[in-house]
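Here the complex is missing one protein chain, while the rest keep their positions.
Now for subunit A:
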Amino acid sequence: MSFERTQEKLKILADAAKYDVSCASSGSKRSNASKGLGDATGMGICHSYTEDGRCVSLLKILLTNYCIFDCAYCVTRKSNDIKRAAFQVQEVVDLTINFYRRNYIEGLFLSSGIFKSADYTMERLVAVAKKLRLEENFNGYIHLKSIPGASDELMKEAGLYADRLSVNIEIPTREGLKLLAPEKNREDFIKPMVKVKNEIIQYQSEKKIIKSTPKFAPAGQSTQMIIGASGESDQQIMWTSNYFYKKFNLKRVYYSGYIPISYDSRLPQIGTDVPMLRENRLYQTDWLMRFYGFEVHEILNNDHQNLDLDVDPKLGWALRNMEHFPVDVNKADQLMLARIPGLGMKSVYKIIQARQFRKLNWDHLKRMGVALNRAKYFLVCDSRDFERRDLTGPQLKSIILQNTTSKYQKILSPQLNLFE
């Protein structure tokens, strides 16, 4: 491996890959049974953090940033005047192994610009994963990008070696895609996703009968959408997300605030702020859908197409649906407890456990570490003391905002606690 050449390639191809925000390295079950290298059974470790506070867990690079497409929102697009580079398959294998052995990373996240054709590109991504698994006996985490339009055979092979596969749909709406990436069509994204989904289902049913069935993408599939590049509404984003979760059994959808990289008049101009707060609100909504029992249309619908920026989506929902409150913490079921603003799932479980022993009052709740500054307006407990004023949503909102101004500063950080 020639150091200088590898160094230059790595700079170019890591820089081009950084816009993919997924960094998950958990959810696989690949153990090191044969005394080889690596183990991906655990939770996934962040080995470091970038200056922007994101987890560094995987070696995240493109195989190449040569691309025959010209998607407006992408730095790698054909018409962009940038340095291009391409790794050899073996170079990526060597880098991964050497980084892994030094405990820098949990594994590899390999994506690529599309050179020559979808299959030609996918073939090389698969070759890297295959070499790592079969020649290096590597059991660390591998995330491969599914190249839109890649053949079913290649996707099947990819799933045998990778822990996770992802296709980024990037633009949430058909119209947006037409505008910004006219050469691409949605079917090309969906095809590899369908194949992988079906293979996973088949693997799971076969495994019940034959224990030794080779693993297939044990950490599942994910996708990413760019936020704020095509004028889409939050409703469009989250309904699309919901559709993909349900239809393709996705493990995760990532939302990535668009980082201006071009003077193209179809896009926000360079210098425009990255919509980080909006991105955060979308993640919160995503959590409400996946863990809090909310249906997407409860939070976003034709009457309410965009999330509030000044309050989190759960509080926003509560303020629009005051008829459900106050909730009695000593009686309400788990789903309703989970809807109390300010209450995280941890607190919900604590309440359910603790109330088996005694009726809970404010003191109990406080001692258990339940954050009450917002929740107190929405619940009653074993006490005569509760919010008696019959406040309307907007009145209550202004009271809450006045009391929590400083807290809202924190929301500008990208990875804050989702529900403080």
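In this text, a residue touches a chain if its C-beta (ideal position, glycine included) is under 8 Å from a C-beta of that chain, and two chains touch if they have at least 3 such contacts; residues count from 1.
One rule holds in what follows: contacts and distances are computed from a predicted model.
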| item | value |
| --- | --- |
| Choices "Xylose transport system permease protein XylH", "Carbohydrate ABC transporter ATP-binding protein, CUT1 family", "Acetyltransferase component of pyruvate dehydrogenase complex" or "TIGR03915 family putative DNA repair protein" - which one is the UniProt name of the chain not shown | "TIGR03915 family putative DNA repair protein" |
| Full-complex contact with the absent chain, from A:L10, A:V89 or A:L391 | A:L10 |
| Of A:K29, A:K83, A:R101 or A:H324, the one touching the omitted chain in the full complex | A:R101 |
| Positions on subunit A contacted by the hidden chain, ascending | 3, 6-7, 10-11, 14-15, 17-19, 31-32, 35-39, 41-42, 45-54, 56, 59-60, 95, 98-99, 101-104, 137, 259, 274, 276, 367, 413-415 |
